[in-house]
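Every protein chain of the complex appears in place save one, which is left out.
Presenting chain A:
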Amino acid sequence: MIKIDGLKKKYKDFELDISMDIKEGTVTGLIGKNGAGKSTAIKAILGLIHPDAGSIKVMGDVPGKNMENIGAAFSDSGMSMLYNINDISRIMHAMYDEFEEDKFKELCQKMELPFDKLLKDFSSGMKAKLKVLLTISHKAKLLVLDEPTTGLDVLARNEVMDMLRQYLEEDATRSILISSHISTDLEGLCDDIYMIDKGKIILHEDTDVLLGQYGVLKMSEKEFEELDKQYVTVSRKDSLSVTCLTNEKQYYIDNYPNIAVENSRIDDIIMLTLGGN
């Protein structure tokens, strides 16, 4: 669905250098801290910026083509605030051949979005829901979502995630690329996750593996010195102990019964990967 090969984009204080392969029918998460390069990668995929080097293919074509089949949403960009939902429906009907006007209005009603208010009078939760609704209302094969739940409360985030799950259930060939720095959103939705830091991909793994096989080890410095480190990906020394990330927690459960082995969440993986050695 999306193939990125050696994409490079240089700015004054930052350089993006990534390769990614997103298959049809998958949900891929892109996670990283602010300024890591998530939005730059997404803009390159959507043809909003021109790479300095490398190649990108989106549904077999160069970025910017095939936009009829792509739904995009950004946390900091959307339709003009002077429109209301009826206006937006008319615009989308003109823009997209496959726009499902009835379904869009039905979903807006279900999400309790007011039809007669201008967007400038919407709450941030309403705006975020509308942005995602727009992406799923024209039979897009690919959704590219840049931090769609930023600034939302937990209820609103769940509603947005549910919309996306329903969208995927309708057609198994649909794909989503979603960037976020809220890991819990991605854990429940994504098949695989790319972690990006300072413009580079530092980790790519299936979500099941991250949650099932990865683990956090906690031990003393002496235990760390004696530890078999072949499955330790990252370690971090505190004043009293050493914390490690492993991609084979079962090995340490079986062979090091004295060491504390915890299940890892994506947040733990991010904290250790970005903050450790």
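Going forward, contacts are C-beta pairs under 8 Å (C-beta built on N, C-alpha and C of every residue); 3 or more make two chains touch, one makes a residue touch a chain; residues count from 1.
Basically, contacts and distances are computed from a predicted model.
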Since a chain is absent, check the UniProt entry for it and pick the matching name: "3-isopropylmalate dehydratase large subunit", "Phenylacetate-CoA ligase", "ABC-2 family transporter protein" or "Beta sliding clamp".
"ABC-2 family transporter protein"
Give the residue, chosen from A:Lys43, A:Lys139, A:Arg174 or A:Lys249, that touches the chain omitted from the document.
A:Lys43
One chain isn't shown here. Among A:Ser80, A:Ser124 or A:Thr173, which residue touches it?
A:Ser80
Using the definition of touch stated at the top, determine which of A:Leu16, A:Ile70, A:Ile201 or A:Val242 touches the missing chain.
A:Ile70
Where the unshown chain meets chain A, residue by residue:
43, 46-50, 64, 67-68, 70, 72, 74, 76-83, 87, 90-91, 94-96, 118
